[in-house]
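Removed: one protein chain of the complex. Kept in place: all other protein chains.
Right, chain A next:
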Amino acid sequence: MIKIEHSAGRSPTRLLAHSLLLCLLMAWGSCLSQTAAAALGEPQTEALSKAEPQALLEALDTGNFRAKGDAAQAIADSDAEQKTRWLQALLDGRLGKERRGERFYIITDDSGREWPIIDAITFEDAGSGTRRTVDVFRINNDLRTRIRGLLASLSLSAGDEASRLSAAKRLIGEISAENAASVRKMRDDEKSPSVRDQLDIGLALFEVQQGDAKALDTLRGNLDTRVRNTLAPIAAGDSALAAEAQAVLGGIESKRAWYDRAQTLFFGLSAGSILVLAAIGLAITFGVMGVINMAHGELIMIGAYTTWMIQQALPGQPGLALALAIPGGFLVAGAFGVAIERTVIRFLKGRPLETLLATFGLSLILQQLVRSVFSPLNRRVTSPDWLQGAWQINEALSLTLNRLAVLLFCLVVFAGLWALMRHTRLGLEVRAVTQNRAMARAMGVRATRVDMLTFGLGAGVAGLAGVALSQLTNVGPNLGQGYIVDSFLVVVFGGVGNLWGTLVAGMSLGVINQVLQPWVGAVLAKIIVLVGVILFIQKRPQGIFPPKGRTS
């Protein structure tokens, strides 16, 4: 049996939290009522557990969150059949009381302004309610955590391994003299090795706190921040353990530092992959045709809006919509690109300044067009489930899935473009026109057609960048603006018209930026990168990979 008593220096909520954890872990039904008793500071009354459903719900109708929590506890302890549904509805913000009456309702669907409701006690249909008629019970962060704990323990009659594991993890740093013995017993009874490992860490941490040097071995190289936070004061103190704890702590810190570096590298590559995606279309148009296309950012935006529109057409299937958006974004933005080339750029050949101004004007027109057609407000593009969250490699290193996906996508797009340029007739013609336009035409290459297709290709790749960006940032009329300067920076830094140059330049600028950011802040990091590129261009005007041949 677990003994829970109020001890000096421990707040009741914390005591409650950790006894709840123990409940979770051991799934003892009787434990719950004890927790309640501990929280209330008085023995459980018989009347409470047998109270009428009405009275149980009545107790929730209070502005005081602590009292509300106790009422939720009483519901969990009662033998009301509806208790799980009540607690779930309370957690979801769907349990409410009639505003001028005594009935309680559960809202079955809270979207829109008029909700279908059912009676909370009988579960009978009660028509519809609005905010004017139903007063929904509010909960706050602490209460939310508490209700989740209650629900978890209610559904934990079997106590599967996953919930035992998460409870064991939460016990680290929470073990004290009061519960150490019962945790030890639990550890001995535990069959799952992973749960046992977590319990071992928790127990070792407790033993180190008690001055046991041997337990330090278990903690060597552990990356959990709670281990580090507990060891730090011990290492700084002057107990017999201090020197050894210091050594273990040093080991942990250096291991963490390595993972931190790996994480920074990942951040840099992921930031770089966005730059590469945004810039690579520009590298094609700028490099091959010498067109300074200021509307490139808006082509990115068009790709992002295409993603949004496809998602609107396929509600509830964000994954499929995203997959369709990849060809969709390419085609739509590519079509815009071809149209721009045919209607504007073709007539301004060889006049870079006028092309720059005309495309700048185009970018403003496209932005305002989107504002008028859709709205100035940002559109919401949902990410599919498999792009949310992070790949947790260990306690110190996790890679967010959406950025990992964008990084891979960038590499795929790059490989595809590279293959296109190397191994297809179009690629051959494009390279021929880049190297010597007049000679290529003399050899029978239709340069104007190549121009059109090249521009369409560059625009299509910009559309692909837009599809990727819709997963990372806002889809709105201003989306493209933020990337146009960066894109030119990458292209110029990498060497005009060189795909490898764009890749290396984009990735290195991303990494440099992310390395600098924690030291000097986002604003200064950007300035330093800009100044660095300008200085580099002074030394090597052709960029990292200058074009071969007799161009200079």
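Just so we're on the same page, a contact is a pair of C-beta atoms (placed from the backbone, for glycine too) under 8 Å apart; a residue touches a chain by one contact, two chains touch by 3 or more; residues count from 1.
The definition used in the following text is that contacts and distances are computed from a predicted model.
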Among "Tetrathionate reductase subunit A", "Ger(X)C family spore germination protein", "Acyl-CoA synthetase (AMP-forming)/AMP-acid ligase II" or "Urea ABC transporter substrate-binding protein", UniProt-listed name of the chain not shown: "Urea ABC transporter substrate-binding protein"
Among A:W86, A:Y105, A:F206 or A:F267, residue touching the chain not depicted: A:F267
Which of A:G476, A:G506 or A:G543 contacts the chain that the document leaves out: A:G476
Identified contact with the non-displayed chain, of A:T382, A:Q435 or A:T448: A:T382
Omitted-chain contact residue, chosen from A:L320, A:A339, A:A390 or A:V531: A:A390
Those residues of chain A which, in the complete complex, touch the missing chain: 65, 92-93, 110-113, 131-132, 135-136, 138-142, 144-145, 225-226, 229-230, 263-264, 267, 270-271, 274, 368, 371, 376-380, 382-383, 388-390, 392, 398, 400-403, 472-474, 476-478, 482, 513-514, 517-518, 521-523, 526
